[in-house]
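Apart from one protein chain that is not included, each protein chain of the complex appears where it belongs.
Then we have chain A:
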Amino acid sequence: MWYRSASFVLDRQRVRNDPVPNPDTLSISPPPSSMADTLQNLNPKTNVSAYYQTRAAHHGVVTSDWLAQAQAAVGRSSEDEGMLRESDVGVAGGKAFSVIDEFNSWRKQPDLAEAVAAIRALAAVIRNSQATTMMELEIELKRASDSLKSSDTTSISLTASCDLFMRYVTRTSALEYEDFNSARSRLIERSEKFGEISYKARRIIAMLSQDFIFDGCTILVHGFSRVVLEVLKTAAQNKKLFRVLCTEGRPDRTGLRLSNELAKLDVPVKLLIDSAVAYSMDEVDMVFVGADGVVESGGIINMMGTYQIALVAHSMNKPVYVAAESYKFARLYPLDQKDMAPAPRPIDFGVPIPDKVEVETSARDYTPPQYLTLLFTDLGVLTPSVVSDELIQLYM
């Protein structure tokens, strides 16, 4: 999908001499294993969604020791680069290469989108592959992406980006006519660039959404979404005057983190508890949410609570805007809330819960398309029904 992106917005931006931050700042090396260990411990093989586990680790309220760890990780990343090369060689020698481990190590990086981690893991597969024909490589990739997908079925963007990458490999006609080595290096190059693509997509979305944020408006946001943050940041940079209402985002309290970020930008923020959405909806002009995945019906799967916010907004005729990169478009079609792979996560109620009491642990819900107004994607501003069109064109 990236080849059709509405990047003209960025080009226009560049003409205006707004320097685009260098995407290469995203480090390309896997984070150190120390953090991976802690996360592994966080994620025992119980029924807890690895995806939301990671998210919680990334977006939960920042604790000081987490910061220290992250700091250390950045410091060590350069050394790791060397290690990575070594390990590449080592794979050929004997140590089995596991795409899942690779992915997990990438995933630990807080700044990296899930999809980017997946693509990088697949790139590592290509790098380690001993295939000599395109077909062999394709089969190997297929196997890797399948195992990757099955390793965490709760992450939609992981599945979507694996599919997308496979699509690119099997569909790009240029690959068929090149000799194997150049095709391979082209694939690797493409996957390396994916981080950039993901970053660029975020920029495009931020630019596209600027027309919708007007002076004096009040925006309700739910959850912590890098894209939404980028949108708001850009609006603040553009000297727009607006106010943000942040939901608390229990149990991860992701809203707290977003309000922190916004406060740093001097944007007036008000924090709500999740149940105060309807109470304050009348002063809201628009709702902005991100998405874990955009599904084929045009609806979104997002953090728990999005659906009820959309319902309230819909009943009060407030627009609901979704900001999502196009690599989050997934070939899923949930019919209702229960028609999704369950993604449970632990919830801390602060007090012990008796055994007899059941706890709803699902981490996300599905918002049907009729409650969404527009989707801001790097393909442009879309109505929900266009999502399926894009998916059909991409996958069929």
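Assume a residue touches a chain if its C-beta (ideal position, glycine included) is under 8 Å from a C-beta of that chain, and two chains touch if they have at least 3 such contacts; residues count from 1.
The criterion applied here is as follows: contacts and distances are computed from a predicted model.
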{"item": "Among \"Trafficking protein particle complex subunit\", \"WD repeat-containing protein slp1\", \"Translation initiation factor eIF2B subunit delta\" or \"Calcineurin B homologous protein 1-like\", UniProt-listed name of the chain not shown", "value": "\"Translation initiation factor eIF2B subunit delta\""}
{"item": "Option from A:273, A:316 or A:335 whose C-beta touches the chain left out", "value": "A:335"}
{"item": "Selected from A:105, A:234 or A:297 as touching the chain missing from the view", "value": "A:297"}
{"item": "Sole residue of A:195, A:305 or A:369 that reaches the chain not shown, by the stated touch rule", "value": "A:369"}
{"item": "Given A:150, A:182, A:238 or A:385, the one touching the chain that is not displayed", "value": "A:385"}
{"item": "Residue ranges of chain A at the interface with the undisplayed chain", "value": "296-298, 331, 333, 335-336, 338-339, 369, 385, 388-389, 392-393, 395-396"}
